[in-house]
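The complex appears here without one of its protein chains, the remainder shown in place.
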Amino acid sequence: MSANPPVLETKEVTIRFGGLTAVSNFNISVPKGSIVGLIGPNGAGKTTCFNIITGFYKPTQGEVFLEGKPITGLPPHKVCEEGIARTFQNIRLFYNETVLQNVMIGGFVRQKSHWWMPPLMIPSCTREERELRETAMALLDSVGLGKLAGEISSALPYGAQRRLEIARALATKPKFLLLDEPAAGMNPQESQELMDFIKRIRTDFDLTILLIEHDMKVVMGVCEHIWVLDYGILIAEGNPEQIRTNPKVIEAYLGEEATQNA
Amino acid sequence: MSLDMFIQHLFNALTLGSLYGLIAIGYTMVYGILRLINFAHGDIFMLGAYFVFFGVTLTKLPWGIAVVLAVALSALCGTVIDRIAYRPLRDAPRISALISAIGVSFFIENLGLVVFTGLPKPVYRPDWLVEVINLGNIRILPLALIVPAIAFALVMGLLWIVYKTKPGLAMRSISKDIETTRLMGVSVDKIIALTFGLGSALAAASGIMWALRYPQIHPFMGVFPGFKAFIAAVLGGIGSIQGAMIGGMLLGLIEIMAVAFFPALSGYRDAFAFILLIVILLMKPTGLMGEKLEEKV
Partner (left out) sequence: MKTPNKNRDLTLTTAAVGLLLVFLWWANGHLDNYKIQVLNLIAINSILALSLNLIYGFTGMFSLGHAGFMAIGAYVSSLLILPPVQKEMIYILQPLIWPFSVLQAPFFIAVLAGGFAAALLGLVIAIPVLRLGGDYLGIATLGFAEIIRVVFTNLTPITNGALGLKGIPNYANIWWNYGWCLLTLFFLIRLINSNFGNVLKAIRDDEIAARAMGINTFKYRVVSFSIGAFFAGIGGALMASLITTIDPKMFSFLLTFNVLMIVVAGGLGSLTGSIIGSAVITVLLEWLRFVENPIDIGSFHLDGIPGMRMVIFSLLLILIILFRREGIMGMREFSWDSLISRFSRGGEAR
């Protein structure tokens, strides 16, 4: 599909829960620097794929590779350490903490000091925390949340919470970012802003992005390549134009809602 | 150990196990529905025993009537506790209700200390329950046969309610999905009250029989049987009535037999249950009969 080497590859990933096969033979390859989408009707297994890639589920079969390195079966925190960050379908912020704290928590994975250092006032640790705070502030400024840094995150409006969740994910310094329905609950204008935002962070942070989305405008507008999942099976892939015209996709998914929209 | 001795121990284990099992059912039903460890449950067990004691000594009621009244009164106590201390916390974080339960437990125990005094009280036992029966070399009390029989009958009655009646259906449905059940027009609070009532009645029955078997009662008598019965409920698989009974039996068997075979361990008897608990939680947190509760990502 493009010359860039793949950042993320899955090979024949299959997962069964009891007797039920939720995802089978899931093969994707995401080239570096691209924005790609995973779509499909409700219950098709999209979030399950995210959970497999990020280590929350262990696939029954198959392998996941990040820049050629197998990461299958690593626990979620290791996957994040390797450079994959994610957001959640129903936003999961640390709601009792401030906006700044949320982002600093994201930065913890790259922090070198140990837990016993702050009470002993080790200078290197104090310095690192100060730098971390500054980076976090800079990150917040760049996503337009700088003014809200001191607010408790639960007090933010919905759209700002979405952006904060992305900012928090960016603070982990990922190579590969997974967005689970980032436009859910947004009005057309907000989703337009979101599309620009996603494109911008790709270049600013040198990212590769995979997103799950129901809003076809967003998917078609931002993704360069799309995979379609139905009942746990990939039924189509291609660029937005190919997907739009693929009869299988229209039958499985676009048939219900997006044909009118598109 | 001789066979006679072994059989003797087996009867003891059967008695102890059915008493644990009866308490465990209340824990398992409440946990199955509300995900709450009702710490005060062991104290209902104690109250049941005291109600009979006062029924017989203070009001001079015939023993049988005192027992029935005590069970009813304990059931009422259970529902009142739910109404006052747990129901306002249904939407609070789960641990809040647990802390409330711990508070209620200490409250009842110490109120018991105030009202009943800390002096252990001897319990009246009808003669026909304690005339030793000789079966060959085995000497047992009629109690040892009657307790498991009553326990069995009570569990059968409960299973009938849970599986064959409409309120029972509502109970099972609440334990699967409380919100949907509410939307179906079921009065969830009433069914929960009923659950507390039934569980408390069984705990009281257990407390009354416990007092017959170990005939001294005091305000803190429910603490350890309570803990252990909860462990029995976990062992059997929390949420399962049959499991609670099986768990209780197993725990009774382990406690009695371990001490019987290794008398040196008798000092550690109260630790067995807790060790067992930790082992189960680590090996098979769903218990023997339980269903898996998955955490959703």
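Just so it is clear, A and B label the chains in written order, and each chain counts residues from 1 on its own.
The rule is simple: contacts are C-beta pairs under 8 Å (C-beta built on N, C-alpha and C of every residue); 3 or more make two chains touch, one makes a residue touch a chain.
These figures come from a predicted structure and were not determined experimentally.
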Of B:Leu3, B:Val68 or B:Leu111, the one touching the omitted chain in the full complex: B:Leu111
Chain not shown: contacting residue from B:Pro122, B:Gly157 or B:Pro285: B:Pro285
Which residue of B:Leu3, B:Ile102 or B:Leu183 touches the chain not shown here: B:Ile102
Touching residues on subunit A - with respect to the absent chain: 54, 56, 75-77, 80-81, 85-86, 88, 92-98, 100-101, 104-109, 111, 115, 117-119, 121, 125, 129, 132, 149-150, 168-169, 172
For subunit B, the residues touching the chain missing from this view: 35-37, 85, 88-89, 92, 94-96, 98-100, 102-107, 109-114, 117-118, 219, 223, 227, 230-231, 234, 267-268, 270-271, 273-275, 277-278, 281-282, 285, 295, 297
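To be clear about the criterion, only the chains that are shown with their structure count from here on.
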Geometric centre distance via CA averages, subunit B-subunit A, whole Å: 49
